[in-house]
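For this view, one protein chain was removed and the others were kept in their places.
Chains: A and B, in written order; residue numbering restarts at 1 for each.
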Amino acid sequence: MYRYDEFDHKLVAERVEQFDRQVKRRLNGELTEDQFKPLRLMNGLYLQLHAYMLRVNVPYGTLSSGQMRRFADIARKYDRGFGHFTTRQNIQYNWIKLEDAPQILRDLADVEVTAIQSSGNCVRNITSDQYAGRAKDELVDPRKFCELLRQYSVLHPEFSYLPRKFKIAVTGSPNDRAAVAVHDIGLRMHENDAGEIGFEVLVGGGLGRTPYIGHTIRAWIEPEHILSYVEAILRVYNIHGRRDNIHKARIKIIVNQMGIEKYRELVEAEWQRVKDGPLAVPDEEIERIERYFAPPRYETLEDETDSLAEKRAAHRAFDRWIRINTAEHKVPGYVIVNVPLKVLGKPPGDIDADTMDAVADLADRYTFGEIRINHRQNLAFVDVRQQDLFELWQALDALGLARPVLDSISDMICCPGLDYCALANARSIPIADDISRRFVDVDELADVGELKINISGCMNACGHHHVGHIGILGVDKRGEEFFQLTLGGSSDQHASLGDRLGPGLPQDEVPEAIAAIVGRYKSLRTDGERFLDTYRRVGIEPFKEVVYGGDERKAVA
Amino acid sequence: MIIANRLTDGLVVFYKGDGGWTVDIADGLVITDEAEQDGLIEAARADEDRCVVVDPNLIDVALDGGSPRPTAIREAIRAFGPTI
Partner (left out) sequence: MKALIRHGELADDPYAAPADDESLPPTGAVLVSLARWQSDREALLKRADPLGVRLKSDESPELIADDIGRLSLVALEFPKFRDGRAYSYARILRERYGFDGEIRAVGDVLMEQVHFMLRTGFDAFELESEDPLGQFEIAKAEYSVWYQPTGDGRRTALQLRHSNRG
């Protein structure tokens, strides 16, 4: 993975000292809360319901074992012993003191981690495919370009006060695991007929109050021009993006108001002016960064040895775990192991400090010391020898992290909701808990198969409810919590926004509604058909019927 | 009652009326006389200017066996912590 050089270290150190001065100026009254808020947000510090919350970047979801141990240290020393992985591949701490924040940032800087721009109206953490560089289906390893974009976006002098936040995601696989179509800029990497690599650029996707799937603004751009093209997009947005209404300030609004053709015209005109300037990326910089992403020292191994087959035959649970929680690696004899952070009774994405340390130890032992985070709030070990699978499975099982639930009903995305978040309208974690308790049987989960449930506690959609196969949105209706269901959303390469099923339901009716939808799906599906495919084939009516009994009598919200 | 977050550590605090703040809702001042409300919120806001608290606000509470409990779910969660 990328390692800082002297320049990266210096910049981060200077940022920490700047923030230290800003905190002091806030505490002594030189800065008002109104002035300080955007400054602390650009350093990842929110003021939530119970305390300050610190959001720490995990650039494109890649983390070393040492960094994970530092996360554990911080959880113990400055927080209440746990952290929460988010849908943007970051980690959040919920109980941070303002006075401690500069020192925490110093502790993080020691291990080359920052909270720079994890919030604020600026370019946020660059996200990517959690299997980047490893997946068998990958066309181009996007990580070096993620790093290039990370550096480009950090403390950008022109784009630190954009109309609103700005999220960029990159995928190098035709199977989009990074949800690029619902990002402000989505980049799809592929090869052209001449064997050159390049980007398809999407713009104006996003969730929140007004969800949109991104438009292709340019079908092909060469790597040397990626920064200048992104700069052109950002400049047009910075100038034309709306600043009169916070709910209309994201790039998706202006792109869809002026139309993608007009937006493209402005961007192309700007790009022509800047493309041959100093933003053109020299080959030697791409090569410099690429060296950090050289493959680890793989052994020459074979796939699916007899001993593995034997173990699978002897241990049904092990076999099921392999089928559900692992993914194919591009190197023979290796495999990607997913570690869903979906533990019964715990909020999705939460992990305590001891488990962080244990995961770091397993990463050192079994996967070259690297850990990945995905946007579904799970971890992954991306370089596991197949011959180690049985041992690793047992070790994960001992930690309670070997449930075979990847992409199942139990593998929900869930924002912190009203239990923590100052923006939320309703609690999302108890809903996730209710649903996971309703579907505990692993046979049933496996039978239902891929069914992604995404839960948000408000319109801001941190839980990506619009693109859940089943989406759940918490709303407040005269002081009471209700939950609106949407069906048919997806954030992959065939991204779609879910359709609203009907009026909101009270909390205690949600698990039964999900069960009814699942039951209907099972009766309607053809062989091997996923929930999403069945939904797309039959439409919303059959599901409406089972939830509302045809009369939508529960029309309360 | 008047609720806020303490500037230094962000913890939820309740106004005690005599210029102090407490993290324990049971020790906070329950304002029963509307005539006092304006003066108290003004005093609380002065503590915001003095960099003691952030965003002081009035919330409704009900007395539950003598102890105050915010009537809105959000404020109850702030007072008593996450529900899960």
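In this text, contacts are C-beta pairs under 8 Å (C-beta built on N, C-alpha and C of every residue); 3 or more make two chains touch, one makes a residue touch a chain.
Small disclaimer: the values here were computed from a predicted structure and weren't measured.
Contacts of the undisplayed chain with visible chains (whole complex): A.
The missing chain, though absent from the display, is touched by one residue of A:195, A:277, A:345 or A:479; that residue is A:277.
Against the chain not displayed here, chain A makes contact via residues 5, 7-8, 10-11, 14-15, 17-18, 21-22, 35, 38-39, 121, 151-152, 154-162, 235, 238-239, 243, 273, 277-279, 282, 284-285, 288.
Note that in this section only the chains that are shown with their structure count from here on.
For chain A in complex with chain B, the touching residues are 26-29, 33, 47-52, 96-99, 347, 418-420, 424, 427, 429-430, 433, 479, 481.
Of all the residues in chain B, the ones that touch chain A in their complex are 5, 7-12, 48-51, 54-55, 71-74, 77-78, 81-84.
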